[in-house]
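With one protein chain held back, the other chains of the complex are shown just where they sit.
Chains here go by letter, A and B, matching the order in which they are written, and residues are numbered from 1 within each.
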Amino acid sequence: MEERVREKRPLVHHITNEVVMNFSANGLLAFGGSPVMAKEREEVADIAGAADALVLNIGTLRSSDVETMIAAGKAANEKGIPILLDPVGAGASTFRKNAVRKITEELDVAVVKGNAGEIAALADIPLKVKGVDSEESGDSTDIALRASEKLNTCVVVTGAIDIVAENGNYTTSSYGSPLLTQVTGSGCLLGTLIAACLTVEDEKEKAVLFAVEFYNKAAERAEANSHGPGSFAVSLLDELGGDV
Amino acid sequence: MEERVREKRPLVHHITNEVVMNFSANGLLAFGGSPVMAKEREEVADIAGAADALVLNIGTLRSSDVETMIAAGKAANEKGIPILLDPVGAGASTFRKNAVRKITEELDVAVVKGNAGEIAALADIPLKVKGVDSEESGDSTDIALRASEKLNTCVVVTGAIDIVAENGNYTTSSYGSPLLTQVTGSGCLLGTLIAACLTVEDEKEKAVLFAVEFYNKAAERAEANSHGPGSFAVSLLDELGGDV
Partner (left out) sequence: MEERVREKRPLVHHITNEVVMNFSANGLLAFGGSPVMAKEREEVADIAGAADALVLNIGTLRSSDVETMIAAGKAANEKGIPILLDPVGAGASTFRKNAVRKITEELDVAVVKGNAGEIAALADIPLKVKGVDSEESGDSTDIALRASEKLNTCVVVTGAIDIVAENGNYTTSSYGSPLLTQVTGSGCLLGTLIAACLTVEDEKEKAVLFAVEFYNKAAERAEANSHGPGSFAVSLLDELGGDV
């Protein structure tokens, strides 16, 4: 599938957070896609309408961004291009929780991707354990399935084991590197790559699983070449241009 | 010329896009200049008035930024310091096209730098081919010359072959690396380096051509040391501190 992405060079419109813009853009370029970042209300419908996919990421969200995301998302829905929603820190404030719910209510989102805590907050599922990072994968599977049913879409719950759930079914994937947790925006970049794969593969679960596995295998190779989180992030970008 | 830049350490005020701020700042520091990024309306005239050059880059432009850029630009024009305009994605929306035209109408811009599509959009030149990245260099030369005449300033059209046009004349340069297209903000950083060179060399075309060649030769050296776009970007920063 990576060849199909490289051939198509999909234009992925991001309305994303300021921390990760550069890393997401460079990761998409390395993978073979073409990023555009635009969050001015006056132009987002134009930009989304010319794009092949749309990524909505609520890290560093401002209140005016919600309306902008919905405007871009409506243009994307009208054109029939996929929307990937990344509910970064959805449980961290009432503001974020309300924003992300408004987005899921008003838009037809193709894939929602987040860690267990974020997906639980978005789908209003009480977490059984407090420390989100250490929850059992059993809980994550339950969260993925329930969120997928509630939101009626494909849900990816990331963690040591990644879970892709839709229509009552789920698949797991356990590639990856612990260094991913030490690079800001590593999860956001996965969302970007999922969006890119959705533009070349109609079978949604296949596209999502490919992106999850390609990315995590690239991370494994990068870990082998690195001396810490700094060189790991650099090597990860190098590896995204490789083959699965 | 690089020694003159390192001796002067020119302060370059950027009103630029959020994706590339970090890379532009680090690239200018590596080259020997000093970056300042400021886009608050209340302070931009102070900052531009203390700077040696001003870079205006419309990637991730917001509507309120246009007035801010013009305020900074008027302070720059009054002080007589050069303005470099980078019309990122000028053809991507009516909003950007209008913004960049307003900027060129109200300010005296020393150099405009962009790819063929951006310069064509800015100067209202219909593109002969649709795929901007694959146009013949003949078209790019024509675009550079016509835009330079229309805007009455120095125009740089970047691509596999870079073209510098002013007063009906043009020069080409063909150094560089294909990896530059895989690093977000690589074009923006060239704009920053051009601005730095303009602060130490009155002959505008000489300053611009030096920056274009120095940067692209550094990219060639960086490519030789790299394993992909991640390590290339790191090596490019390393090489900017070297000699031509």
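Everything that follows uses one rule, which is that a residue touches a chain if its C-beta (ideal position, glycine included) is under 8 Å from a C-beta of that chain, and two chains touch if they have at least 3 such contacts.
None of the values given here were measured: they were computed from a predicted structure.
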Filtering A:Thr60, A:Thr141, A:Thr171 or A:Asn225 for touch with the omitted chain leaves A:Thr60
For a quick check of understanding: of B:Glu18, B:Asp52, B:Asp86 or B:Glu205, which residue touches the chain that isn't displayed?
B:Glu18
Any idea which of B:Asp142, B:Glu223 or B:Glu239 touches the chain not displayed?
B:Glu239
Identify the residues of subunit B touching the omitted chain, counting contacts across the whole complex.
18, 21-22, 25-26, 29-30, 35-43, 46-47, 50, 233-242
For subunit A, enumerate the residues touching the unshown chain of the complex.
17-20, 22-23, 59-63, 89, 92-96, 181-185, 226-231, 233-234
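As a convention for this text, only the chains that are shown with their structure count from here on.
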In angstrom, rounded to a whole number, how far apart do the mean CA points of subunit A and subunit B lie?
32
